[in-house]
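Note that this complex is displayed minus one protein chain, with the remaining chains in position.
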Amino acid sequence: MNSLYYQKKLSRNVGDKFFTSLSVFCALIAILPLIFVVTYILIKGGAQITPELFTLEPNPPGDDLDAGGINPALIGTLVITTIASIIAIPVGVGGGIYLAEYSKGGPFSKFIRFGVNVLAGVPSIIAGVFIYALIVSTKILFGSMYSGFAGGMALSILMLPTVIKTTDEGLKLVPNELRYASLGIGASMYTTILKITLPTAFRSIATGVVLGIARAAGETAPLIFTALFSYYYIVGFEDLFYEMGSLAVLIYNFALEPYDAQNKLAWAASFILVISILTVNIFSRIFAAFTEKTKRV
Amino acid sequence: MIKNTKKSQKKNILSLEDVSISYGTFEAVRNVFLNFKAGDITSLIGPSGCGKSTVLRALNRMNDLIPNCSLKGTVLFDGTNIYDKRVDPVEVRRRIGMVFQQPNPFPKSIYENIAFGARINGFTGDMDELVESSLRKAAVWSECKDKLNDSGYSLSGGQQQRLCIARTIAIEPEIILMDEPCSALDPISTLKIEETMHELKKNYTIIIVTHNMQQALRVSDMTAFFNAVEYEDGDGGKVGYLAEFDSTKKIFNSPKEKTTQEYISGKFG
Partner (left out) sequence: MEEKLILFKNRKRFGIEKNIDIIFKNTTLVLSSLVAIVLFGIILVVFFQSFESFSRYGLNFLVTSEWNPVKDEYGAFTAIYGTLVTSLLSLLITIPLGVGTAIFITEDFVPKFVREIVGSFVELLAAIPSVVLGLWAIFVMEPFFREFFVFLHKFFGWIPLFSSEPAGRNSLLAIIILVVMLLPIVTSIARDSLNQVPKKLRNASYGIGASRWKTIFSVILPAALSGIMAGVLLALGRAMGETMAVTMIIGNSNVFSWSLLSPGYTISSMLANQFGEADGSQVSSLFYAAFVLMILSLVVNIFAQWLVKKFSLKY
């Protein structure tokens, strides 16, 4: 009979050690990129943060002395993301409500859920191509071609599946007893949804939507030929229908410039973008964990 | 006379010496001393929460899989404390097999379910023969022989459980642990498994946790009754302990402890 003692040289023990180390190695490699990227952005981008950065227009490349600020891009990102949210959230929440509350899992809802997943898999640049064909090249929006509005629409296509999915799934988690309770005292369906189910699912839907917005804020591909880019301040409402800058496109354009000053602006913009996105992500994670804990009690 | 001498020759195959088991800070079982004799079927009975399953899982270090589970004391098997740092738990489990509460065949064919364990234990003989003999010993051969290549999940619950027993037999362990093997089964399947256990007794030592006192009475030679009490120093939670250990006959007919008497007569549980 074999001894019960652990034998190092046994092939299964050697194998187990080997694969365990391999798995640890994989995990180490997997966390390296985040650490590297964030560190570089903190160092290289953090160094560029000045008050002027937030207030000035960027100078056109070539003048290597002073690159200026990123105010138009910062405001542009806010504006474009807001437009995208204004379109995607009502449509997505409404669509999600239909899927979770009204459809009885029939072929229509199956088809739509399938469509949501397919739409989520459509490459983001295709959304840009679509809006380009639909709005930019046709000049359908008051004769303007590239515009912040077109950029917002392209982004909304990317946000839509996320919003529908989180609404659908958030509502499905609401226990049916709550619905019966409301319907049982004679409340109509829409009152039940608006007053009972939606508020109950609000936290999980909101978390998902906020994450979706954060994701959209960093999207570049749909904007490069819809909103294009602009060096100038956004001053009025009519600017929505002209070319509009954004942090993401600024990073793309200025990273490829041969001038150091523009490269630095790209790092600064990355700093702001990454810090905001990570903050939103970390907070919603803590928030979700907290919600889960309180629910259990 | 002969029977008596035979009994006295039975040696201790597995002994617990002052074993306490905790999950994190919560103590589940305290100060257990227990000797299992080779060739016996021993039942562990007691109310829920008394730690009988915890003790069973400690016998082949399945508790290692539960985070924060720790054990104090010694569990002697074959002259070695299996909780010694130098011991390889895999080696322990190869010699002390386990059958679980829920039938858990692998999502593989019936044949592979048995061959898998045998192969990793370095079986070099005729695999077909081993599969057949194991299934026969577990009394499930007639149901399986025509569909050895079907998934283990194509069998009924009782058959699945006997397949799991066959899988354990195929690695030829010295001891088979059974954790409420019949609790998920219907009465007919239960009886079949009990018959199987009687057959297995010839070659193996069996330790079984059961909720069903009739079952303990039917199958086992020895019975250990576990109970749970609130300890003065505890924080209100109950801690399990071994209340009484004797031959099954004595436990059921003339127990020494009052709680044992109460439990087997159904006053609590």
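Details
Which chain is which? They are A and B, in the order written, and residues in each are numbered from 1.
By definition in this document, a residue touches a chain if its C-beta (ideal position, glycine included) is under 8 Å from a C-beta of that chain, and two chains touch if they have at least 3 such contacts.
Everything numeric in this text was worked out from a predicted model, so none of it was measured.
Although it is not drawn here, the omitted chain touches the following shown chains in the complete assembly: A, B.
Among A:Gly46, A:Pro60, A:Pro90 or A:Pro199, the one in contact with the hidden chain is A:Pro90.
Set against the missing chain, the residues A:Ile83, A:Ala150 or A:Ile164 yield one that touches it, A:Ile164. Contact between chain B and the absent chain runs through residues 60, 62, 65, 67, 90-91, 93-95, 97-100, 102, 104-107, 116-117, 120-121, 153, 164, 167-168, 170-171. Against the chain not shown here, chain A presents residues 12-13, 15-16, 19-20, 22-27, 29-31, 33-37, 40-41, 44, 90-92, 94-99, 101-103, 109, 111-112, 114-119, 121-130, 132-134, 137, 157, 160-161, 164, 186, 188-190, 193, 214-215, 217-221, 224-225, 228, 248, 251-252, 255-256, 263, 266-267, 270, 273-274, 277-278, 281-282, 285.
As a working rule, only the chains that are shown with their structure count from here on.
Computed centre separation for the pair chain A/chain B is 53 angstrom, with centres defined by C-alpha atoms. The touching residues of chain A, when paired with chain B in their complex, are 1-7, 10, 12-13.
By the touch rule above, chain B contacts chain A in their complex via residues 77-78, 80, 82, 84, 86-88, 90-92, 95, 120.
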